[in-house]
Every structure is written in structure tokens, then in C-alpha cells.
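Entry: chain A
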Amino acid sequence: MNAFLIIVPLVGAALAAVWPGNRTRPWLLPAVGLVHAVLTLWLFVDPPTVAPTAWLGFDPLARAVLPAVSLLFLVCAAYGVSYLKVRSERPNRVFVALLLAVLGLLSAGHQARHLGLLWIATEAVTLAAVPLLHFNGTPRAFEATWKYLLVGGTGIALSLLGSFCLGYASLHGGGEGDLTFVALTAQGAGLSRPWVLTAWVLLLVGYGTKMGLAPMHTWKPDAYGEAPGIVGAILAGGVTTVAFTAILRVRAVIGAAGEGAIADRTLLVIGLFSMLVAALFLLGTRDFKRMLAYSSVEHMGILSLGAALGGAGVAAALFHVWTNGLTKGALFLSAGNIRRAAGSASMDEVRGMSILTPRSAAIFVTGMFAVTALPPFGPFFSELQIVRAGLASGHGAAIAMFLGCLLFAFFGLTRVVFGIVDGRPRTAARANGKRFVETAGVIVPPLLLLCLSLWLGLFCPATLREAWSAAVAQLFPTP
Partner candidate 1 sequence: MPGPLLLFAFAALVTGIVVGVRMSRLWLALTVAGTTAGFGAALMVLLGAADWEWRSGFSLGDELVHLRLDGVSALFLALLCVVGGAGAVYAREYWPEKHYPASAPRGRVWWSALVLSMGLVLTVSNGLHFLIVWELFAICAFFLITLDRQRREVRAAGWLYLAASHAGTMALFAFFSLLAARTGSWDLPGPMRERADLSSLFWLVLAGFGVKAGVFPLHIWLPSAHANAPSHVSAIMSGVAIKMGIYGIVRFSGWLPVPAAAGWVVIGLGATSALLGIAFAFAQNDFKRLLAYCSVENIGIILVGLGAALLALTHGDAVWGRLALAGALLHVWSHGAFKALLFFGAGSVLHATGTREMSRLGGLWRTMPWTAGLFALGSLAVSGLPPLNGFVSEWLVYLGLFDAVTSKGPSAWAALPAAIMLAMAGAMAMASFAKASAMIFLGAPRTQAAAHAHECGMGMRAPMLMLAGVCVGIGLAPILFWPAIRRAAGSWCPGWGAEETPAPLVALGSVHVALAVLILAAAAWLWRKAHTNGLRRGMTWDCGYATPYARMQYVSASFAGIVSGWFRWILQPERKIRRPRGHFPEEALRLERVPETVLERIIGPVSAAIMRVSTTVRQLQHGRLQFYILYVVAGLIALGVLVLLGGAP
Partner candidate 2 sequence: MNLILAVILRLAVWLLLAPLLPGIINKVKAWVAGRRGPPVLQLYYDLAKLWRKGVVLSTLASPGFIAGPAVAWVALLGAAMLMPLGPGGTALSFRGDVLLLIYLLALARFCTAWAAMETGSAFEGMGAAREVSYAVLAEAAIVTAVLSLSVQTGSVSLVTMLSPSAGAGAVLLAAGLFTVLLAENCRVPFDDPNTHLELTMIHEVMVLDHSGPPLAAILHGASVKLLLFAVLLIQAVLPLGALSAPAAAGALVAGVLAVTVGVGLVESWLARLAFRRVPLLLTTAFLLCLFALLVAWKGGAK
């Protein structure tokens, strides 16, 4: 059953690879996305019992996160259709096929209960995303891809090494090298301490590179800046998520080995560091797509901070995965529209978009406010939960720094966003804007994402909260 979450998209990818029509092909995206979403919903509503030894399984953690990715993908897929219609000049065979493949691999990564399998899925996603990044085919796009690949590749290597170390830790601790998380957790204190710590550092850096935690975030602005908005949305909402769940799963093993305190400290430090770096970059950046990348770095920092705050914090972080993913999606999509219409992404050239693309601009501004924790949108609630968890667990100083970083990030974001939305558009941009029409196809999806974020904030269903707490129970088993 849960295997279909992986199989269906991969089959769809294969289908897309052989599909003849360049115009009809994009429709595969929403089709597969819909099926995937329905399956996910079904599994979410009645979760299957996962065999402890299973390498793949729709376990509580997957249940707590995967639906968000599926939802995000569905909306982005709907956007993709009209986007690819706008970009009909480019062949989209590879694009569609790999987008679907990414979905499949993401589902695999979220469900992986085996260290090796998790690694394979994550890195497969990384590689599958490469052609999506240089869809635009400009030299800048290739430069971005090259950096994404080498920095990401280093991450790949390190996380592989980390996995080896964890494996050796179990081997050295007398285990017979079974790398399912269940087995590793069961071995617990039996794992050899030095190897476990080495493994933790390597895996944190490796998967942190994928998440885009500072200082391993350097690929992010280039990649998000040059990739199409839809790809950015899925990278920021899906790929980073899989890396985060990977870290959570590993963190559970480390915790079982009795090194949870150290793990939390490292998570806290790197999280705050990422937020600080992101805030400093946001204060100065002049490119609104790179701005989104830095904001994403900031939110990865928030996630890692939340993960460092124990059970309540992790629950809040899972909540934040949802809210941030969906809100960021809206931002990326509307930013894509604005980028198309303005013909540039730099503050220095883009002005007065509230006149050229009023709807996208409105969505962009609202999304910016939403992502900077303006109530009643989702991120406000999740971040407030993190704050409360931190204060309850006595991390006053960390929370103070957290709030400070949020404030500076807010300054940076508002500066850029209002910079491009207000004022009078340039004449060159006017001509360009004429060519871009704000059809329902490019407006409704981001709007929908905003509504979802709103809904998550105000009327977050109890089942979701229950799912998150179940995931927390899985990660922090209390005997």
C-alpha cells in the first residue's frame, strides 16, 4: 500500500519520459500529484501498522510530514501546468519526468526506516533535481547547478561516511550491522560512543548541507535564484523536509545511545547560527529570489532549533515544517510570476509590481507577512509554539536570540518586498509585464497555499496535532 506512494510517481515519471506531446505532458503532474495526495490522505486517515523490521514504512514520522509534501506538490503541479504553458518554447520532457521522480524519491525518503535506504533516497532526490535547476538553460543556471552539485555532493559524501560510522558503531558495539533505525535504537547504549558521536557530526553536516543550514547553505541562494519558482517551492518544501526528517531519525538513535544532550546542543547552535547568518544576509540582499533562499535558510535554522528543544519543540518543528513549506510555496510561486513579468529579480531593476502584477504582488506581500510570523497565518502559530517550548524548557537566552533574528529577518524581508512592490514600474518592465498575463492558473495555486497556511493556523485539525505527537512519541520513546 505505502509502496504505491513511491511506485506511482516513478511510473508517472517513466510515462512522462515516453509521452509524445509537449503540450499535454504537463497534465501528468496534477494527475499523479492527485493520486499521490489521495493515497497519502488515505494512509494518513488510517495509518497501516509498520513491521518493526521493515525497511520502508508509513510510520508516525512519515505520517506527520509526508502529507504536507504531497499537498505542496499537488498545488505546485497545478501551477506547473500553466507555468509550462507559458514556457511552451522549452521541451519539458525531462522536467516533468524528473519532477515526478522527485516526488517518488521524496516519498521513499520520508518512509525510509533504514539508514542506507534513507541515504540512497535523499541523494537520489538531490541528483534528480539537477536538471530541474537548469531548466532555464542560462549560463547562470549552469553555474548554480554546478555549485549545487559539488557542495551537495560533498554533503552526500559526508552523510555516507556518517552512515558508515553509525554502522561501524553498531558493529563495534557487537551488533551484526543491521542498519534499520529500529535495530539501532534497540542497540541503544550498546553502540560504541566515539563512533556514534563521529557519525552524528558527519550526518548532521551531510544532511544539514541538504537542508541548507549555515555554513553549508551556500548552494541555496544560487539554486533558488536561478531555478523556476515551482522547483524552488518543491526544493524548499520537500527536499529540505526529507533531510530534516533524516536528522530527526538519526537524532532518535543518538538519543537512544544516551548522547541526546550533546546532539541537542549541536542542533541548537547550528540552528541559531543559521538564523543569524540568514538574518544578516537578508538585511542586505537585493534579489528577491535569493531573499527567499535566505529566508529558507532562516526557517531551516528554526526547525533545527525546535528539534533541539525536546518533545514539545519537535512537535512544534513538525508543525513548522507544514506551515513553512506551504507558505514558502506561495512565496516562490508568486515570486516566479513577478520574476516573469519584471524580467529581473533585482531590486535595482524591479519596481511598482503592485501596478504591473497586482494579484501576484498582493500574494507576495501577504506571503511575506505570513512567513514572518504575522498572525493568523500558520508560521506565527508554529513559531510561537517553538518560543513557548523553548521558554518552558528554560532556553531563555536562545529564545531571545531567536526573536532578535526574526526581527532582523523581518526588516530585511519587508525592505526588499516593499522595494519591488511599491513605486512606479520601469518602462522596460512595463513592456515585459504586458506579455505576462495573470491567468487563474498562475494565481489560484499560490492563493490556495496561502489559504492552506491560514487554515493550518486557525483551524489546525486535531488529527494533525495527534499525528505530530505520535511522531514525537516515536522519536522520544518514553519507557
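Regarding selection, all candidates are chains of the complex that A comes from, given by their letters.
Quick note on the criterion: a residue touches a chain if its C-beta (ideal position, glycine included) is under 8 Å from a C-beta of that chain, and two chains touch if they have at least 3 such contacts; residues count from 1.
Remember, predicted model here, so these are calculated numbers, not experimental data.
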item	value
Selected partner (touches chain A in the complex), from 1 or 2	1
In the complex, chain A residues that touch candidate 1	143, 146-147, 150-151, 154-155, 158, 197, 200-202, 204-205, 208-209, 214-216, 218-219, 221-222, 261-262, 265-266, 269-270, 277, 280-281, 283-285, 354, 369, 372, 374-376, 380-381, 384, 387-388, 391-392, 399-400, 403-404, 406-408, 410-411, 414-415, 418, 422-424, 457-460, 465
